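Sharing a structure below in structure tokens format, with a few things to ask.
All protein chains but one are shown in place.
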Amino acid sequence: MEYVHKPVFLLTDFGYQDAYVGVMKAVMLGIAPELQIVDLCHSIEPQNVISAAYVLRTAVPYLPAGSVVVAVVDPGVGTQRRIVALEGERYVLLAPDNGIATLVLQCDRWVRAVEIAWQRVASTPPSATFHGRDVFAPAAALLASGKLCLEQLGKQVELSALVQLALEPQVRSDGIEAIVLHRDRFGNIVTNVEAARWGIAPFHGWQCRVQDVTLPIVRTYQDVPSGAPVAYVGSSGYIEIGVNCGSAVERFGAEPSIVLIPPSKASTSPE
Amino acid sequence: MEYVHKPVFLLTDFGYQDAYVGVMKAVMLGIAPELQIVDLCHSIEPQNVISAAYVLRTAVPYLPAGSVVVAVVDPGVGTQRRIVALEGERYVLLAPDNGIATLVLQCDRWVRAVEIAWQRVASTPPSATFHGRDVFAPAAALLASGKLCLEQLGKQVELSALVQLALEPQVRSDGIEAIVLHRDRFGNIVTNVEAARWGIAPFHGWQCRVQDVTLPIVRTYQDVPSGAPVAYVGSSGYIEIGVNCGSAVERFGAEPSIVLIPPSKASTSPE
Partner (left out) sequence: MEYVHKPVFLLTDFGYQDAYVGVMKAVMLGIAPELQIVDLCHSIEPQNVISAAYVLRTAVPYLPAGSVVVAVVDPGVGTQRRIVALEGERYVLLAPDNGIATLVLQCDRWVRAVEIAWQRVASTPPSATFHGRDVFAPAAALLASGKLCLEQLGKQVELSALVQLALEPQVRSDGIEAIVLHRDRFGNIVTNVEAARWGIAPFHGWQCRVQDVTLPIVRTYQDVPSGAPVAYVGSSGYIEIGVNCGSAVERFGAEPSIVLIPPSKASTSPE
């Protein structure tokens, strides 16, 4: 894989109230003025590593080959948690080793990982609270512009030793118990159940119980009346709960109980 | 008109909580790595096609010649609504055919329109809920990089057959009845009354009745005391209602009744 001015994609919880992201870009352009830098998302809920893991997972299938992804949701900044660079077959990921890579570690193929030593990318020690600027930005710019290769960033670490979170759905007697990975701008609730993996397709008898409501799995918002809740296969392949022309978060709260019910156990007429 | 790496401008209601916009950019850069992609706005109120029509209208006079504009506020995603590409004299617009083009159809000159067939821009059928990624992004990148021209995107449609919303002010006996097109970050309320078209200028005797308050049309916020409501010709040429160092939305609500009163019918001393 070559790193000559590959695009850099940024995913953080830095938000838009401050110049945190702008300063990261300034640092990168100081190293590589021609760099193409793209915002994936900076509005991850502060310190919500699970939501970041999901958003990262949904974005990576669409990255140009050779992209460098910087994912900084980092409640442990300033502590001894590692910063790692993971080389995959299609892209490189720079992230704190805190589980943010859990879902992409499962779905993509990985070649190697290194622990980034700040001495390799900066001339002064990083601040205690802004490694995005002091470590991630220079590392990404040096990699993406081909001035350094992955092995030069630090010592190799085992892929199997990377932190992974428990984000698997749990199979119960009555169905698959889901957890909430993410809530989007429209108030849609994204679960951790990948439709393809569990054989779930719209209009095939699967149901989704959200709190005390049971919904059939359909195709899109318009398959239900305006204002009605709807369960469907989201654009990233995960089961989502929405409300047509409304908000599932307002209807069900931020963390509703969700169970996916296979056709064999579904009631014939969901209420 | 040539399409060799023309800039692409994006207008959506996808917001900033997710990677939706970032993923659209990733798809575009995978097709055309050198593309210049610019955010016009991604915070249109979810599914508010009227607000999007206004924001689009205000932006297009400033676009570089040959720009490609992608406007995705699309409550009908996944249904049979068409996706169209409109070639104007100065720019190309890609949008759902849902009225979002209403105001630019009236103010700009148009050459032709086609209905985009997803088969021309993608190798797999689009998802049900994210045509921004699956249809609009590849279509825009192919157009802007010159890899496809407009005619290759799909079959031609009549310009006169495009969906248009009723956004004209209504003339009444006591003045011009306005509706709210848009509310901006500062709480300013933008009406559908274009000053130049109705002969409205600051300090020329026109008044604006907002709920039960009657305001003279002035030039800028500082023409009234701090905290006072103000009616003025906004930077896009539409009559706006504001509050100096405050918010008109907080003062009058999101959808106040608004009537523009010509000098001949104005009271001499507005309260």
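Remarks
Labels for the chains are A and B, by order of writing; each one numbers its residues from 1.
To be clear about the criterion, a residue touches a chain if its C-beta (ideal position, glycine included) is under 8 Å from a C-beta of that chain, and two chains touch if they have at least 3 such contacts.
As the structure is a computational prediction, the values presented were derived from the model and not from experiment.
Across B:Val49, B:Leu63 or B:Ile258, the single residue that touches the chain missing here is B:Leu63. Screening A:Leu11, A:Val27 or A:Val135 for touch with the missing chain picks out A:Val27.
Only one of A:Gln106, A:Thr129 or A:Gln170 touches the absent chain when the whole complex is considered: A:Thr129. Screening B:Asp39, B:Asp108 or B:Glu177 against the full complex identifies B:Asp39 as the residue touching the chain left out. The omitted chain makes contact with chain A at the following residues, 14-23, 25-27, 29-30, 33, 37, 46-47, 75-79, 127-130, 133. Residues touching the missing chain, restricted to chain B, are 7, 9, 11, 16, 36, 38-43, 55-56, 58-59, 62-65, 67, 182-186, 219-222, 232-235, 245 (touch as defined at the top).
Just so it is clear, only the chains that are shown with their structure count from here on.
Inter-chain spacing, taken between the CA centroids of chain A and chain B, is 31 Å.
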